[in-house]
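A protein chain is absent from this complex, but the other protein chains hold their places.
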């Protein structure tokens, strides 16, 4: 049974484990003040091309989202998100648990557009309503689509015009940035949005997300928020080391490219076998629509999620690839699709 | 300028003010342990026909909703509400501020139906999602519609089958219960739902809502919640006295009947003048669709909300009547509508 | 049985009820935008002698404290209070329920001093600890003592030097300002502290506290906080009217002076009878130390709290006077003390 269920099925890229081993006996400061974390921040600043950003390393996506959003907002301020947004669907109300409403916007392809944001702003007119203050998007989105630079620029513009923060959940950011259809860079992100995170867990790390804060007013006292939310690891070195390893050369991007390449093979295989897709996804999650019989057959050899029912005979499934996906397994699956 | 803007434009029914005057010099216990509050609870229990209910008097609707809902739920439990629900639209995220997500359900007429609830339950499957635990409805709804006994019975059934609490926001409950189309009694409410409140502010009181808790497990330590949320008035007598006055005879219902009668006169006037309505409302809020020119003309003599745009030439307005609405003003408005 | 248990045993001063009656039929805007509330704010600004302050009317002390403090602080910021502070003892953790720690400082006489504040600041050194950000004091304190102008000036200085807000709970502010030992004015308060409230409930109003915000950065969007906490009454007129009546002339101060005068008669009576006091209180709460036998005898004719045990034979009791306390009852109690 081979799993295409998600991109966190395996451990970490071997280079990361080797780095842990190599430095294991060194004594280091706790709570993210160790040399590894400092170097990771330095490497990310270089990569992004800006020194006036703050970097914080956290252990998971939900933790990063809830810590950042609750730090950035006053009590009556709300978040605007696509109804498919991870914070609205799959984080057990973590944002609301910090006191903030998340306003859901219905969208077709997982992506927010300027008119959605403007409409949300316009619908909230006075103190009897929450005040929209932060726009949450995911790149890639939860269904694999990505934002191009022009689109993100437009979102940025409408946010700045309306005094809204723009925040990007980058749980799978590597896959977005390495997509064939991508024209965004890390520097663009830092310029266009106020904060975003670079996901490690789903791209080769054991655990770890790197939060980048580019807006000055959001930086103050952020370590207090980290500690209060239980997000400041005693052995912060574990996070630091991983991001050093991922960003001291091209490893982070190489891993994402591999995941995308494997998804591409799958995509082509699905298409050649004559099947279509639920969504246009140029990243490491694809959503083929298959006959239910075929799905049942595949389930005997592969694990994956059945995503949604299409009609009486067909369903969409989700196939996810990762840095660790084996090409052999992909080729076999493609073959089995055609069989 | 006469106001049809809402049902809290005037002070209180004169009998209430007289009762305040008559008892003013009496010394009484504080924080809702005074004889007036105790008597109000007794009168409500008699009226409802059950002794095994708890009654708490609070000062406003948002306060009642946030205190009750946060008391009833564990942190990861969520509320299901029509997207038009007051808690979702006009309470500045007060429920989310206590840590709970409110799941919005799109409906046409302001009313939740069993299938909406079942769908919300079915969509939340595991610990990555909030757990729906309480259904919030308003009766009458925010757009004037009401639940009949059979409908409420069905909601009650689906809630009990799914281990959900059912809660009714009764900010305008008097108007619902006195509507020509109503077949629900206060006793029915106490039997079919787990908690509801009887709105005083919008039906003749200065301030005050009476929360009725009929489900045993929700009663424990409720006064701690009241105090913690700032809802326990030192001079609780002010609340107690008003509910004594409203419920020692038929006053509460007489006031609601007057409001409904005035709304009926308006409704007939609008219909006779050849105009239609945005919603079917048998209660004290009506939503006529009028030509914009006529609306502008009316705005010179009356204050009211323009509710929504219908097309280039017409809009829906909201007219609200109350215990204090003068028949003369209603007749004049009807005349002006036809002029 | 005559009550000296508290200062909220009776209703409201008759002039307030008469004002309610006189204006009852007038239609007015809701939610604190009515002419009465606007006029109350205007009168308070005149009385305080500053136009650059914001005034908000709320219904009770706990509600005012929790709404203000949670509005003023970021999530990791904490409050410093005397261990006897009302928010630490008698508000059911209302401040903590909004997410903020309250740091307790042991004091003898209910009063914080600069060295307490400096010590609290010094003890909190990094992001592993909360950051003290607001100092909460009560004037008069919970045990009747008051701050003189020099003392408040020193607190103000240490707060400003340490970037702390200074907030005064003025539930019984009238009694403090009208005490024989007082040298503070409302203007002094507005100058020396960042926010304070003028208590109405315990000085002649039915319900109502007037929050004064003098620090600019604390004013923004405060009505959103009010609404979210359930503190924005639909019939805000009820609050407005009362403060108009209390401050359109000397009524607020006359009522406090009466309460203080009655407390003075009691104080002298206790002293003449040969008894001492638990605390030095120049306001409307006094704490005589009496033989337990005498206490039991008094309890047959008066209600009051037994405050604390002194030794095997004696206890301190609390006697509270108010605007409504009858001189005859006071004289009788004094006589009974000596009996």
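Brief remarks follow.
To keep things simple, chains are lettered A, B and C as they appear, and every chain counts its residues starting from 1.
Assume contacts are C-beta pairs under 8 Å (C-beta built on N, C-alpha and C of every residue); 3 or more make two chains touch, one makes a residue touch a chain.
Since we're looking at a predicted model, the values are computed, not measured.
Although one chain is not drawn, the whole complex shows that of B:223, B:297, B:314 or B:331 it is B:223 that touches it. Contact with the chain not shown here comes from a single listed residue; of A:57, A:80, A:152 or A:206, that residue is A:206.
For the chain left out of this panel, the touching residue among A:147, A:197, A:224 or A:243 is A:224. Among C:19, C:55 or C:78, only C:78 touches the chain that is left out of the view. For chain B, the residues in touch with the chain missing from this view are 31, 70-71, 74-76, 98-99, 127-128, 130-131, 221, 223-228, 232. By the touch definition given at the top, chain A reaches the unshown chain through residues 2-3, 6, 8-12, 14, 17, 20-21, 23-30, 59-67, 91-94, 97, 201-202, 206-207, 224, 227-235, 237-238, 324. Interface with the hidden chain, as seen from chain C, comprises residues 75-76, 78, 89-93, 96-102, 104, 127-130.
Everything below uses one rule, namely that only the chains that are shown with their structure count from here on.
The distance from the centre of chain A to the centre of chain B, each centre being the mean of the chain's C-alpha atoms, comes to 42 Å.
Between the Cα centres of chain A and chain C there is a gap of 50 Å. The set of chain B residues touching two or more other chains comprises 91-93, 97.
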